[in-house]
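One protein chain omitted, others in place.
Right, chain A next:
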Amino acid sequence: MTQAEIKLCSLLLQEHFGEIVEKIGVHLIRTGSQPIRVIVHDTRTSLDQVKKALCVLIQHNLVIYQVHRRGMVEYEAQCSRVLRMLRYPRYIYTAKTLYNDTGELIVEELLLNGKMTMSALVKKVADRLTETMEDGKTMDYAEVSCTFVRLADTHFVQRCPLVHATENSDPGPPPPAPTLVINEKDMFLVPKLSLIGKGKRRRSSEDDATGEPKAKRPKHTTDNKEPIPDDGIYWQANLDRFHQHFRDQAIVSAVANRMDQTSSEIVRTMLRMSEVTTPSSAPFTQPLSSNEIFRSLPVGYNISKQVLDQYLTLLADDPLEFVGKSGDSGGGMYIINLHKALGSLATASLESVVQERFGSRCARIFRLVLQKKHLEQKQVEDFAMIPAKEAKDMLYKMLSENFISLQVTNNVIIINQQSWTRVRETPEEIPKTPDHAPSRTFYLYTVNILSAARMLLHRCYKSIANLIERRQFETKENKRLLEKSQRVEAIIASMQATGAEAAQLQEIEEMITAPERQQLETLKHNVNKLDASEIQVDETIFLLESYIESTMKRQ
């Protein structure tokens, strides 16, 4: 784990779970798998605090445990999972767009609590929805269950591994930690529950729909008295499925930007058809015939078969190679090149960063080197039509920031005059001459997309860490003012509830002076901007990480 990632994890843990959990979590990320005694010793926190922290981390799927020989349990932190906490708002928003408010709240509760049983989840979401509804209306459990089942069917939520129920043949001491197993088939299997009930409001109201007397209300959620029907079956959010959805979204919007709305709809249809047939890490989707695509187009789209074929041909011929033609049967078999698409998206991110950081002429050089793969200094000047001095300057700037790298070779190079590409390359080949004579050494600029993507990803982690730090600093600076304004708001709210006069409210509001109000406005504006920037950087992180992951899987 790089320092930047560890720093970011530390900030995220501290913001969401407090300092104690942060200390333990960061320690585990840094040092790897450790038993509890070592953690207690190294972090110099009390055993109870460490236990508390570990319980929280395990509950949220950030730490896993393993039983080693001699009954020792070791805990290991998952750094990449901690970084996913940045993306929680995006997951929740996606659930909202797909499954409305009910879906949104289900995913939100799952993310906030790490894992939950279906019954507990349904009750909680129903209660929350009831709060927002008009007086007298309540949310039925059945409706929430229905949405939950749909989420499970589309794999957005999945079961957590279950405690392995072993038959103890020898009555020895129970194991120090349970082993958790999950059957692939059961991962999305919803238990048959008959959850009957309605959401309850937190406030007491005379016309409570359930008709329960007030005295009985304290007894709810994790009851010790009633047996929970789906005891032991916990659910968590399936982040990979969300990532697949984001990836599909990115591809569709890229096609829409490059071509037009119709082509993006075609691509969206193809992706939707491949959701179940293709695993998310495959380099390309299963082939789909043009006839199938035509039948599966959304109902509103009435383009003729010929037009569809034309679009498909256009898409397949596009140099970006998002769509490929893999055969001619069934009117033409088409696939979506997922890996290539991710590569194009990552490259586009790199180009965009170069353009915004260094200017459009630099971007021109960057795109040139990208296209031609290897170029000498002189060639860059010629092709880019930029004066030598400037071109040199720009190349060095990009080189120093590692967007471009220099490849040294001393081979005799056979250059194809047509395309100016090197036919023989790599210094690892046995050179014709054993020495690195300067006259026969060639220095070529090239863009290594994978390493540039890694470098940019690292910068993104640093950026977000900086953004979070700055936001915390701004908030801390104005802490007094924030507290004061919160108090005043609370007073106003309670006074309004009791029906105070406007004059009194006015008086209270004036407790905050005009310059203070201005300061608060500025603070709010800054914090919003910083938060929005974090969200934006996280989108870039997602693209780069997906590309790197996809590339690593292929190697």
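We take it that a residue touches a chain if its C-beta (ideal position, glycine included) is under 8 Å from a C-beta of that chain, and two chains touch if they have at least 3 such contacts; residues count from 1.
One rule holds for everything that comes next: contacts and distances are computed from a predicted model.
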item	value
Record-based protein name (UniProt) of the chain missing from this complex, from "2-(3-amino-3-carboxypropyl)histidine synthase subunit 2", "AP-1 complex subunit gamma", "DNA-directed RNA polymerase III subunit" or "Large ribosomal subunit protein uL23m"	"DNA-directed RNA polymerase III subunit"
Residue touching the undisplayed chain, where the options are A:Lys51, A:Arg81, A:Arg258 or A:Lys340	A:Lys51
Listed residues A:Lys137, A:Arg272 or A:Arg487, member touching the removed chain	A:Arg487
Residues of chain A (touch criterion as defined above) contacting the omitted chain	15-21, 36, 46-49, 51-56, 58-60, 65, 67, 73, 88-90, 92-93, 108, 112-114, 163, 174, 176-178, 180, 202-204, 214, 217-218, 222, 224, 232, 234, 356-359, 377-378, 388, 392, 395, 406, 434-436, 438-439, 441-443, 480, 483, 487, 490-491, 494-495, 497-498, 500, 508, 527-529, 531-536
